[in-house]
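See below for the structure under consideration.
Up next, chain A:
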Amino acid sequence: MKQIKYISPRTKEEALEVLQQEKDRACIVAGCSNVLPNLKDKKIAPQILVDITTLESLKGIFKKEGKILLGPLTTINELISSKIILEEYPVLTQAAREFADPIVRNTATVGGNLVTASPAADLAVPLLSLDAIVKIESLGDKREVNLINFFTAPGETILNSHELVVGIEFKQSDINKNGCFMKIGQRKAMAISIATLAVNLDWKENTINQIRIAAGSVAPTPLRLTGVEEFLKNKKLNQELIEEAVIKVSKEVNPISDIRASEGYRRYISGILFKRAIERLAN
Partner candidate 1 sequence: MHNTRFLTQEFEYFVPHTLSEALDLLFTYQDKRTKILAGGTDLLVKMKTLGIGVDYLININEISEIKNVELDKGLKIGAAVKLSQLEKMKAVKEEYPALYEGITSMAAIAIRNMATLVGNICNASPAGDTIPPLVVYGAKLRIVSKKGERVIPLEDFISGVGETILKRDELVSQVIIPEPYKDLGSAFCKKGRVKADIAKINLAVGIERDGDICRDCRIVLGSVFSKTLRAYKSEEILRGKVIKDDLIISAAKRAAEEIKPIDDVRSTAEYRNELARVMVEDTLHIAWERAGGKRW
Partner candidate 2 sequence: MEKEQYDFIGQPLEIKNIGKVTGKELYSSDINIPGQLYAVILRSPHAHAEIKKVDYSEAVKVGAVCIGPQDVPEIIYNERIVSIPEKTYRDRTVLPKEKVRHKGEALVACAAETEEKAWAALQKIKIEWGKQWKPLLTLEKALSDDAPPIYDWVYLGEEKLKVKNNIACERNIEVGDVEEGFREADIVIEKTFHTQRVYHMQFETKSAVCVPEADGGITVWTTSQGIHNVRILLGNIFNLPLSKINIKRITLGGSFGSSIQMNSITPICVALALKAKKPVKLVSSREDDFYDHAKYPLKTILKVGVKKDGTFTAAHCRVWVEIGGHNIQAYPYLGCVAGWFASLYKWKNIKYEGTAVYTNKVPTCAMQGYGNPQINFAVESMIDILAEELKMDPINLRLKNYVGKGDEFWGQGPTVRSIIRSCGVEEMLLEGAKLAQWEKRVPHYQKKEVIRKGMGVARGFHTSGTGGPNPGEVIDYSGATIKINEDGSVDVLTALMDLGGGTWDALAKIVAEVLKVPFEKIGIYNGIDTRSTVFDVNTHATRGVYCGGGAVKFVAEKVKEILLNYAATLFKDLPENLVLSCNKELGQAIIYPREIPENYKTIGEIAEYAHTTSWGTLAYTSTLRQKNCPPCFITHFVEVEVNTRTGEVKIPRVVIMGDSGTIINPNLWEGQIIGAFSRGLGFGLLEETDYHPEDGSLRCKGLVTDYKIPTTLEMPKIEDIIVRSAHTYEPTGPFGAKGIGEAALSSVGPAIANAIYNAIGIRFYELPITPEKILKSLQEKEENLRKRRGE
Partner candidate 3 sequence: MEEYKIEMKINGERLVATTQADESLLKFLRRNGFFEVKCGCEKGECGTCTVILQGKAVKSCITLALQANNKEVWTIRGMEKFELGRKLQESFVQYGAIQCGFCTPGMILVAKAYLDKNPIPDRKEIKREIAGNLCRCTGYKKIIDAIYAVAEENKKMN
């Protein structure tokens, strides 16, 4: 008979100790929107559930020294209602508004969405385009990883079993202020996306200073389209360039066919999403 235990550590340190001890026997739970269905489907079989929802230090949105630090336990609805995020990092607000449905947003967390590492993780895409850094801690150790390097495969990240995501950080900058998130799903709410795309753009007098493009559901992991980014850098933004970039976007993404859409459609639609996003940002 399966033996699952439950623990609700009172401090971060306590949580880290448990993780250190239990390693991959442990499963962290917060919003739970993935863990419970996975348990039910026997996709995971942990021996201990570590409920971190009580760790106040991992909650909240903090602004400091030109940076924003998101506690991983920040819920999606908290993101949506954050004024500073809306003003300074609109791409994130837009994505959060598209996230699942209003009820799930009450419990689902930013950190949870990232560590789930779904190719379709809706928040990974805007955070990629915000060039976010993931802060990771383990007992007696800390490290930081750029989100680009965080995902390794569907459902997998570089996170070790004794490590805990303690924050997601991104800079306050012009480029981050000017972002746009696009999503294609089968329906408006609660849809796992067919394709998502986020663009952050810094441009002056029609010239692109810097651009970040991130896409979801179009590759084994959420990814940055660095090829297209390189191509666009320092170019004059016009209709031809956009058309050219659209083709490059379609090429750079690496999607599969699945129940929700075919590979070809995904390539095509990624380009379209990019086009819509960049046009919106340019106007």
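Keep in mind that, in the parts below, contacts are C-beta pairs under 8 Å (C-beta built on N, C-alpha and C of every residue); 3 or more make two chains touch, one makes a residue touch a chain; residues count from 1.
Basis for inclusion: all candidates are chains of the complex that A comes from, given by their letters.
Since the structure is predicted, the reported quantities are computational estimates derived from the model, not experimental observations.
In the assembled complex, chain A touches candidate 3, while the other choices in 1, 2 or 3 stay out of touch.
Put simply, chain A touches candidate 3 in their complex at residues 1-6, 8, 29, 31-33, 36-37, 39-40, 48-49, 51, 53, 100-104, 106-107, 188-190.
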